[in-house]
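In what follows, a structure is listed as structure tokens, so that the remarks can point back to it.
For this depiction, one protein chain was excluded, whereas all remaining protein chains were kept in their positions.
Presenting subunit A:
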Amino acid sequence: MTKEEVQGAAEEDQQVQSKKGLKKQQKEAEKAAKKAEKQAKLAAEQQGSEEDDFSKDRYGVSAMVQSQQKLDRTLTRVQDLTTERADQLIWLRARVHTSRAKGKQCFLVLRQQQFNVQALVAVGDRASKQMVKFAANVTKESIVDVEAVVRKVEQKIESCTQQDVELHIERIFVISQAEPRLPLQLDDAVRAEGEGEEEGRATVNQDTRLDNRVIDLRTTTSQAVFRLQSGVCQLFRDTLTNKGFVEIQTPKIISAASEGGANVFTVSYFKTSAYLAQSPQLYKQMCICADFDKVFCVGPVFRAEDSNTHRHLTEFVGLDIEMAFNYHYHEVIDSITDTMVQIFKGLQDNFQTEIQTVNKQFPSEPFKFLEPTLRLEYKEGVAMLREAGVEMGDEEDLSTPNEKLLGRLVKEKYDTDFYVLDKYPLAVRPFYTMPDPNDPKYSNSYDMFMRGEEILSGAQRVHDAQLLTERAIHHQIDLEKIKAYIDSFRYGAPPHGGGGIGLERVCMLYLGLHNVRQTSMFPRDPKRLTP
């Protein structure tokens, strides 16, 4: 190419360039213009909104409550929000369960323990758009203080516990903000397993729940379960106190393993080591020998069993009873079964709301029992099992499947979920169990079952030091280790017996749940030490 041609080409290029460049420039100019417009609009809006925010002081994030001032304000409970309170202006503090904005309105569900209520912020003369926007952006689980008017609704709000009213919010302040990303959603945690699978929605599995126990315990189901558990403990104490029992506290750091050395936790104790008590057995009996006649104790029990089952924990709450009797250990059985029946009746009468709440997520048959409690002999149980086709020896212990089968057979015949099996074979009981006077193969011991699972193991105890020594030798137990125990019977001991139940297991079986970790707040098992 010649110089001129190159020049010409360059010129052409330049021209082309300038055309392209022009186009580009034009486009950029358009973009800039648009941007400027938008910004101007936003600025105008903002200015406008800032101008229009007449409800600025009606919402916001409060300063952290460091007890700056003592307000004399009464906060209403959500469970008290009924049509009786219609048109009243009330303050309440609750958690934001859900919030969703819909145009000029924002619907919130405010939750307090087992109860929740619908609340509404609407653009109007009290609430500005900014306030509605703020309400819609409050993170879930945040704690808010709300001033609102209670209004009746024509149509029942099915999704809330308070179905007849809703709140029209005038003021809303955030007291404690929750982080936006929650480890688990409460709605998922309350969803029943079957329902989750059917509708393709999520449910939360147990490990996640237990890792984030604080949030999991906020669900209505958990609240109901633990309130019921508290009720069990309360009824246990009240019933026994009315029968003349004395509550005692026994030591949990002990020097010798009480029931055999295999399943104890060892702790270092200054220069030596000690053990964590597997049961308050020894001390209950010593109290009887100390003339307290009837005692009970509520306290932790530590079992180092490496069992990863649905019903074993390494630490649980034991409710233990021990009493002296006059002539026959059935007096003890009658006392214990009467206590259990009173507990069941108390739960049936006073905790129906809680039972229904749990049933929504974990449906089960209501718990049935007889009064006076059904008592079958071990031989009868074996006969029933043999009739059903199970082969077992007369002196054989019941395996877990056999126990469950027997529970089903008893339920079929007598329609009771709670019964006592009396006169167990001596060979399968601990050394301190009193042998049967008429048949040396059997013993004065008993087990109690709920829904086919064992909840209590008890017996008449050997109260004679000599017989106790013989039995210990027979079981090849080192006498030196239990010297203090045997000594307590040398100075006059009344005939006595008793038994112990696990609080978590009783709750689990009463409600028909399937895993004891659901009834233990912060469960301990071989694989879990926190939270």
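Keep this in mind: a residue touches a chain if its C-beta (ideal position, glycine included) is under 8 Å from a C-beta of that chain, and two chains touch if they have at least 3 such contacts; residues count from 1.
Operating definition for what follows: contacts and distances are computed from a predicted model.
The protein name that UniProt records for the chain not on display, among "Aminoacyl tRNA synthase complex-interacting multifunctional protein 2", "Mediator of RNA polymerase II transcription subunit 8", "Probable D-lactate dehydrogenase, mitochondrial" or "Protein COFACTOR ASSEMBLY OF COMPLEX C SUBUNIT B CCB2, chloroplastic", is "Aminoacyl tRNA synthase complex-interacting multifunctional protein 2". Within the full complex, the residue among A:386, A:475 or A:490 touching the omitted chain is A:386. Considering the whole complex, the residue from A:147, A:293, A:377 or A:464 that touches the absent chain is A:377.
Listed here are the subunit A residues that touch the chain not shown: 328, 330, 344-345, 348, 367-372, 374-377, 379-380, 382-384, 386-388, 409, 412-416.
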